[in-house]
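Structure below; questions to follow.
What follows is an incomplete set of chains from the complex, kept in their original frame.
Labels A and B are assigned to the chains in the order they are written; within every chain, residues are numbered from 1.
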């Protein structure tokens, strides 16, 4: 968690393809899915937060070394263009997560390269896009990501995502959803990878105005606060070959 | 897990009150809920298994020191008579679980004394008894308790149990259910307590013939095999005050 008063720096990444090629989607998200998400974060995060956006079409997909170095938490929305994300950028994002950057993967991002690389599994699931009602139930009511969230959080129309969701056992299951058709899904799950915290949150198909919902926006803002690294210096977990009793030379405690 | 060829000794405990006072229940379960459960275990466990039953009305509720000492796995069904279970028997069962006896707690047994003592929480939940369809989804497809079980396992009519279910974080979540009304429930969860393994499985209200369902019976048989202690001697985890290097005196490895 970010310390009180420290600025929280968030980058919202969106492939931004649906909005370019499908008028129905751009009608729902005139400023892009990333625009709607960023707007929600600006509403619910501290006013001194730095909220940026980046898309696939930007140079280096907008995820340069500089941008990532200045990002505490990255949100990721992708769907039809997973394969167009350059492997070098994927490796860069992966490394930054292991160094400590928080990552929030949204909806169809379950199949994005960096999420699959962090999970090590297929990340497969069941799906059906028939505008079913989704109910998001909180099963860990004291988790900071669930603070202020109704249980159930009701989404009138959403794509169904159903189990079996092929992910590793999560560190924490915060939300479980059900759908009109009866399927269930672990819709809010957390993982630690290296020094970084990862939150996957499944609501958010492009065909529905989910990211304008105030409760959904609160979840994302809670997630960003939760995923932010708490400690100053961040680094990749490293191999070391210390001599016997190396720690006795530490100052103070020994 | 019980070793191949070792006899599995199972005791099915039922308070046995509904069947005595309500003709509708005794019509569904003419041999008692325990009778139906035992019948199912006899069908799906190895033929050399020893399947016994015990009820609240039996002397010491049928759970004497001798019976428990000869029980590898105890199944527990209770509902209206939790308070009538003697505290001394509760303490005895609790101790046997910590020594290594497996325990399978069924449905309304979430509120039985020994389960609450093992969990340390209220074990509260939402409920509604309106014969809703329950869908039991497997979220850990390689767990031995899920072997051979459809996902979803469909129960046409069941009482609804819904989250928030106030239990400790389970060691494993095997099943998650949804109901017609949209609620979800962690319906198959495991816990280790001391040397014993605990499986809670929520389907099974007295008003529906759930324990005659072949898939449900397979779950209970799988659960009994899973919960059985694998090692011979069983004992309560104990305090000890060993001298420095006590383990160097062990034979063989040091």
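Everything that follows uses one rule, which is that contacts are C-beta pairs under 8 Å (C-beta built on N, C-alpha and C of every residue); 3 or more make two chains touch, one makes a residue touch a chain.
Keep in mind that this is a model prediction, so the values were computed, not measured.
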- [ ] Give the total number of copies in the whole complex, keeping in mind that only 2 of the identical chains are shown in place.
- [x] 4
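Methods note: only the chains that are shown with their structure count from here on.
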Task: Separation of mean Cα positions, chain B and chain A [Å, integer] - done: 37
Open item on the list: Could you list, by residue number, the parts of chain B that touch chain A in their complex?
Closed with: 133, 135, 137-139, 141, 151-152, 162-165, 169, 172-173, 176-178, 182-184, 186
